[in-house]
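Every protein chain except one is present and positioned as in the full complex.
Take a look at subunit A:
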Amino acid sequence: MDNIALGLSVMLNLSTLGYCVLGVTVGMFIGVLPGLGPLATVGMLLPLTFYVPQTDAIVMLAGIYYGSMYGGSTAAILLNLPGTAGAAVTCLDGNPLAKSGRAGVALFTATLSSFFGGIFGLIVVASFTPLLASVALSFGSPEYASLIVLGLLAAAMVGNASKGKSLAMALFGLLLAMVGTDPNSGVDRMTFGLLSLADGVNLVVVTTGLFGIAEVLANVGRIGARDAQVARIRMRDMLPTAREARGAIFPALRGSSIGAILGILPGTGAALATFVAYAVEKRTSKTPDRFGKGALEGIVAPESANNSAAQTAFVPTLSLGIPGDAIVAIMLGALIIHGIVPGPQLIRDHPDLFWGLIVSFLIGNVVLLFLNLPLIGLWVRILRIPYAALYPAILVFICVGVFSIRSSVFDVAVATVFGLGGYVMRRHGFPTAPLLLGLVLGPLLEQNFRRSLMLSRGDLMTFVERPISGAILALTLLIIIFLLGSELRRRRPRGQLRKEGQR
């Protein structure tokens, strides 16, 4: 209880509260707009948070993340166009509902499910993180190295893309992380003699390039003029029937639980949780043929799952210092920039930051509820901003954000290169999120790997012989075997799901 009081005292600060509201509003905004995701936005705004107190910065960046999960469903339902990756599944049943004139019900359900998932995830974060952190306080370097390997492999192996390609991207991220001055020996590695590279490849530069610029390159000309024929939605058209509301309780619980578990697992994010939640819901349903034609459960499950996952992604981040997914990885970078060492000692050393963040989740979710329901008309109007007017502005914000890190136009050029490279990679089916995780985790992995070997006097068996480290590696191996084994079986249902989405 003391902890909640501490968090409340942090959040009652007017500026922190302001940044929380600003964060969720921006998140909602970019979530509604297709073609601008939370990853690019968080990357773009990261340099601006250097000028803001640390708690405010994290509260705002987190707000953008879970706020975008609320917003993502709006475009999915009204335009059959996911506002964020986590809302792609919501299209399947949300858009048929909208077409049959029940857009209001779909939006209302999506918002309430999001709220439910968010609160569910928040409770998991508040109760689970301190527990995990106290266990992790006994971790040494070998345990950390093993955990990072688990996180990277989970990120690479779980997901739609080719395992080899995802793995290559995670490894490429690790290699990029090596660029710059080696902290142990002071040797400049792979800088090609460029002084601008001595500090390494900047996280913001890579993120804005790979996710901001590449996204623009992929979307210009593809997101065409939208048919803005969206009817006015009145409050009283939004309420589902009592029977529908009752039927939504269990899908919401199932979705939130799936989201919470996948969110905690390092390296897997909200988008994956929606796919799994939808598949599970369809399988457990007595009437699976309703799915894809406007089943309300088809909105409830994924929307509660992605919001739950967006919250629980903070569990491994704040307890172990290992990010739950790529977006939280950037926030981990923000923490490090602000001089906070992420890891099990974070809650002990910075209780105000942790509990402030928890309370900000609560406030943010409530604010989002009110931003969504009464103001839905405003967001519908924002949907009408044509992409042709949007993307030049996105590019400028990327330029300004990258330039403001250290007034370097070299960085803008590097971001451009990463943008073009990221576009080429995406064309060839390489997922870019594992690269980002590799980039963030690279230095941590190398340091812990080196330290482990130093402590064990060069004995590689230390990673296997230490019980916790060995158990983590065994788990990693199990995940690899399981995923490779189910690869062929999984391919068919995924293809079906995708085809239904195109319809």
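Throughout what follows, a contact is a pair of C-beta atoms (placed from the backbone, for glycine too) under 8 Å apart; a residue touches a chain by one contact, two chains touch by 3 or more; residues count from 1.
Criterion: contacts and distances are computed from a predicted model.
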{"item": "Hidden subunit of the complex - UniProt protein name among \"Rod shape-determining protein MreD\", \"Xanthine dehydrogenase family protein subunit M\", \"Phosphoribosylformylglycinamidine synthase subunit PurS\" or \"Tripartite tricarboxylate transporter TctB family protein\"", "value": "\"Tripartite tricarboxylate transporter TctB family protein\""}
{"item": "Residue touching the undisplayed chain, where the options are A:C399, A:L437 or A:L473", "value": "A:C399"}
{"item": "Given A:G71, A:P323, A:G343 or A:G419, the one touching the chain that is not displayed", "value": "A:G419"}
{"item": "Contact residue for the chain not shown (choose from A:A218, A:L253, A:V464 or A:L483)", "value": "A:A218"}
{"item": "Of A:G164, A:P288 or A:G377, the one touching the omitted chain in the full complex", "value": "A:G164"}
{"item": "Subunit A, residues in touch with the chain not shown (by the definition above)", "value": "48, 51, 162-165, 167-168, 171-172, 174-175, 178, 182, 184-185, 187, 189-190, 213, 216-218, 220-221, 225, 386-389, 391-393, 395-400, 403-404, 407, 409, 412-413, 415-416, 419-420, 423, 426-430, 446, 449-450, 453-454, 457-460, 491, 495, 498, 501-502"}
